[in-house]
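Apart from one protein chain that is not included, each protein chain of the complex appears where it belongs.
Lettered A and B in written order, each chain numbered from 1.
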Amino acid sequence: MSSTPETFLIPKIKYSAILNVISKGFHVDRRAIMEYRQINITYNVAPNADSSVLLRLGNTQILAGIKLEIGQPFPDSPDEGILIVNAEYIPAASPVYEPGPPDENAIELARIIDRSLRESKAIALDKLSIVSGKKVWSLWLDIYVLDYDGNLIDASMLASMAALATTYIPYYEVDQTTGIVKVDRSRKSMPLPINRYVVTVTISKIGDYMVVDPIGEEEAVASGSITFSISEDNCIVGIQKRGMGVFSIDEIEKVMEIALNKGKEIIELLKKLTMNIK
Amino acid sequence: MYESSEIKERKLVIPGDSITLDQNTTVEGLTYLYKLNESTYMATVTALIDVETMENKRRLRVIPLKGRYIPKEGDVVIGTVVDVSLSSWTIDINSPYSAVLYAYDYIGKNFNPTVENIRKYLDVGDVLLAKIAQFERSRGVVLTVQDKGLGKITSGSLVEIEPCKIARVIGKKRSMLNMLMEQTRCEIFVGNNGRILLRCPSLELEYITILAIKKIESEAHTIGLTEKIKDFIIEEKVKRGLIRYEIK
Partner (left out) sequence: MKLNKIKLIAEDGRRIDGRLPEELRPIKIDIGILKNADGSAIVEYGATKVLAAVYGPREVVPRHEELADRAIIRCRYRMLSFSTQGERKSPAPSRREIELSKVIREALEPAILSNQYPRTAIDIFVEVINADGGTRTAGITAAAVALADAGIPMLDLVVAVAVGKLNGVLVVDLNGLEDMNSEADMPIAIMPSLGKITMLQLNGVLTPEDFRKALLLAINSINKIYELQKEALRRKYLTVEE
């Protein structure tokens, strides 16, 4: 069952203080409301993974890792690799997160990222066949939220994209007679083929104002948000409205414009940050 | 006629339907409307709106067709004891909010919880007639039996109907209720929470009364209901040979 969440209690004067700052065009931390916090990426934080990144968006920290395994293709797509996305909010990330299987928020997060990558064909899964109809690469993307300070979806998508863009497929050999695949993870064969970059831009509604990249405190007073997934070729490749707030048609159009502009900007930035990473 | 003849118009509204109000209009049941702007309100529940016009004044009455019983101070309710503590009872009043009756209210000031067990006054399963003394949505309901006719119920039978239809069982100026008691010779105690207690001279009459009440419930939104129910009771009595057919 999905239940109304118990929200953090925000003192009323704090709410009006936040609203007041935003009405002047600024975040609580004095950024412009349409500006993202600084994005910082550390690569290869878990050398045993085929790719791993620690992404910081302000104080929000996301750990994303990729494991490549040899798997069986689905019968309806015998020559395509498989993508599996999971997300978990670890209890260390916030006093309100509890241990246990992923809750609805973590599942929603994973599914938003999964759909955005899949629908946009961001990864060239059709180039991940090993033995036609029998063996393909399974791409496990696991996302862990390490520290919460707002905007988990955008941060997780950035972390995922950064991890994917810096993944190398290990060296492997197929024994032609037995069909057994030998993998040597100490050597690389080729970079994971990426068709296009995808990012998400989440716009939160606080009072009647639209902001991007809220910190946790601001997110707690937002009535709702809309996440637009934007691809490198300027298409909308996913949408998810979240929370109890509502949006008028005009607001939705405005949100879309913001998402397209910001999406472009962040993709360029992400490309710069992932360039020359081996 | 028992019904008011001033009713000019009756319409059904659904959540989201808008209602325009002007300065000459008064509304009974404003809690069922949501204010959109100065003159426009929206219905929040499926309800009937009776429009009465007198000279240049308009009066709207919003009667919801369904919904849980929400306690109101001063309402008389019929409750069942569901739990007993040292100095109070928890009472189910057919509402999302359960009620409490304090022992000192029922037994009196000189009651001492350390020596006396309050179960001997009221125990789990007992039924009582009580009044809502206090209600605050975030705190709960406090009952009292300090009024005439209130207290433990030991005889009679209970009928339950939709709480929002209770107003029709009572009728305007108790017209429906008086007619029911007159025609069936039953004592009828109506709880605002949808529970009705009957004490009838015979099983036959009790049965007819129950049928009549159920008919009021299912036809609550029709006009001229009191007359219709009266005819129904007379017909039933004739059918059962309790009276001979009378020419009205």
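Heads up, the rule we're going with is that a contact is a pair of C-beta atoms (placed from the backbone, for glycine too) under 8 Å apart; a residue touches a chain by one contact, two chains touch by 3 or more.
Everything numeric here is computed off the predicted structure, so don't read it as measured data.
From the options A:Ile107, A:Ile194, A:Ala220 or A:Leu269, the residue with contact to the chain not on display is A:Ile107. Against the chain not displayed here, chain A makes contact via residues 1-4, 6, 76-77, 104-105, 107-108, 110-111, 115, 119-120, 126, 224, 226, 229, 231, 234-249, 252-253, 256, 260. Residue positions on chain B in contact with the hidden chain: 12, 14-18, 32, 34, 42, 44-46, 64-68, 70, 96-98, 137-138, 140, 164, 218-219, 221-222, in rising order.
Methods note: only the chains that are shown with their structure count from here on.
For the pair chain A and chain B, the distance between mean C-alpha positions equals 55 Å.
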